[in-house]
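A short worksheet on the structure shown next.
Just one protein chain is left out here, and the rest sit where they should.
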């Protein structure tokens, strides 16, 4: 949508994410800073329930939401175990035309890989910092990120006003192995849990899975390993929606991000089988043969 | 306020409810879809902490809030255990002039009975679905309900634009027995718990209770049964507010929806006496006689 060097007009909308929780005043202080910069801003939340310091999950929640907001929206994501270290504070522009203001600590992993980053500017904190906050060193979310994100969203500064340009391709990302198909077997990993429902969301895209040639109602042989140890192995039906299997039955399906998911209809797959998420949780799929089914 | 066939102008306000929780990006994706349709929309929450698949509670939370919002407000409620089944997706207009976009699975029970539904249209999903979402079958909240609710709220479509009209009186509702007074005894049920404070909220309206003739400070004989077994029986004071009894004492009072409630002043009645909510939790009230008190 945009190319390197392009710019996208911001639209007065800021969406906040953090690991602060909602039990105290931290999120509200960030909202206040933004509102005081411009009462015209629309202030929204992604989530503030990222587990503390879980940068991977912050990265995933961005990819789960960013493209559903209008281009020009500014995201402020603050999961920042390294506050006070030399990790950089940046504002980036994505290929999809969205801005993200965040510590550059891996939070941009999924967005960089799946959407792409076209511009990346380091926040010049001497200029872009809440007035009179120079004695506060532990709450960059309020003093730097909310402040800068709000000014960007309100059009008071652009990326050049944020600070000097850095190479977009050097954005900090976590290493990860994409799903791959070999000899009729897909090797993938459990990227994240759909926490509330206990479903597994893998990094295997719909298109790759389609190459197995399993139609709706067909069967898939699923194996899950953790650090090499098999923790689950079963033949599961591939369905379109949970109701394609009975309540309490397991299903392989395409989730709302168009990747392969595993769920128990109205149950909790992760809890039922003690499965977690992360690169060490590997999952493989192959088409179940007719003999195996019968 | 409105009659069958009438219409009410929407007011750019959408209020969301779901059982998604706030720990991931699901709610924010719905907000993004709505915001991208029109940045003029005011987006708010009812709650997203409905226990998973608890349609009854979703229904109750609507009756607890709908009429406090201005007529023309659009509610989007997504508690949808049957996603992918043939449960209908509908948008309805209430007697009070509010719109509700929801799976028609019982979520409208309380609103249909206590407010009334004047119009009910089935969502024609071929037209009313987020662009490019045709491969997503598990997140109608984002792809269909938020999308349709936002377009309704922004005035881009009206109910006829949602889809064909269905008979309003065939809205799906759960069976329930209204409270009734016979021989000086009111038979009612515990409709729901005021979770945070542990109070019981019954389905006995203020006006029916008044027929017992118990004044402020008078006593009521209360019996609670579960599947026919008595779990609580006591004579309690009828007060106006919690402070009419000592801290730690129990009270019968009129709650904020003007039904009879039971509480412990600054305590938790439900936890203290292991009482739950639902049609199988029956409660009876009669006026305590003078001899019983003395």
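Some notes on this structure:
Note that the chains take the letters A and B in the order they are written out, and that residue 1 is the start of every chain.
FYI, contacts are C-beta pairs under 8 Å (C-beta built on N, C-alpha and C of every residue); 3 or more make two chains touch, one makes a residue touch a chain.
None of the values given here were measured: they were computed from a predicted structure.
The residue from B:124, B:158, B:187 or B:244 that touches the chain not shown here is B:244. Interface note for the absent chain: among B:183, B:256 or B:290, the touching residue is B:256. Contact with the chain that does not appear here is found for just one residue of A:25, A:217 or A:233, A:25.
Residues of chain B that touch the chain left out of view are 11-13, 15, 22, 42, 44-49, 61-62, 64-65, 68-70, 73, 194-197, 206, 240-244, 253-256, 258, 261, 266. Contact between chain A and the absent chain runs through residues 19-29, 31-33, 35-36, 39, 43, 52-53, 81-85, 135-139, 142-143.
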